[in-house]
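Reviewing the structure listed below.
For this view, one protein chain was removed and the others were kept in their places.
And then chain A:
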């Protein structure tokens, strides 16, 4: 199948010499939801901005449904809708006026019925005559989505759609994304929440320091990312880990006061109950237990280490 978007050898080095994006290759299939996962400053927004024509790439080509984004920008850009991370929308315009404006700006003739339908889908129709500045932050984000959808794009970019958004709105946003996909829209979103990528995406690309580390189907990635840790605070510090605890591959931390157990959260048996039983059998007393998910940073460190080990 021909991909709806293909990014070939795209890189970006700013005039300051800062390399925001190393060479990136990426193909997106029609109708999929793709999440670009990475910490702040990883290059997510740079990559999106290049695809949408806001930032000029230093090298590489981008094909949007077969159209070269540089040589045939008109056709390429008409197929893309962009929802930026910042709530950048004209405060003095009404919701309806600014959405109609976006449709025409992207080269489509006026279609008030279509625009009204978009507003209804986003629960904005009741607010259509309100000025944007009167709306809450969450509603402003919806207006940005309405503007991005007004010209009937095939691909929708959502840059950090739930950054600074409360929990209920985040749920709404996730529902909305699935609804859009059901209508056939290809969706590419960026996020720095693993949960968000997990909730929404079919495939996930992990990006860090301008480098696309890997692209995988979500299920496979979650297995890799699903590591958790349990810290056991000991009453008495120990000099070495007893041989009887060998099968759990524990690590001794903080000058022998803490045992760290790393396990796979998605495995059927975590090994926690048997470990705790063994500790009491051995008479090792502990005062506290603490489990944590590995942070995104840890995951990147692991991924990079893994890649280097392979190479």
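The working rule: a contact is a pair of C-beta atoms (placed from the backbone, for glycine too) under 8 Å apart; a residue touches a chain by one contact, two chains touch by 3 or more; residues count from 1.
What we mean here is this: contacts and distances are computed from a predicted model.
Chemist: Pick, from "Phenylacetate-CoA oxygenase subunit PaaC", "Transport permease protein", "ABC transmembrane type-1 domain-containing protein" or "Sigma-70 family RNA polymerase sigma factor", the protein name that UniProt gives for the chain of this complex that is not shown.
Modeler: "Transport permease protein"
Chemist: Sort through A:40, A:56 or A:168 and give me the one touching the missing partner chain.
Modeler: A:56
Chemist: Quick one: say which of A:5, A:37 or A:82 touches the chain that got left out.
Modeler: From the options A:5, A:37 or A:82, the contact with the absent chain belongs to A:82.
Chemist: Spell out, residue by residue, where the missing chain touches chain A.
Modeler: Here the touching residues of chain A are 14-15, 52-56, 72-78, 80, 82, 84, 86, 88-92, 97, 101-102, 104-110, 147.
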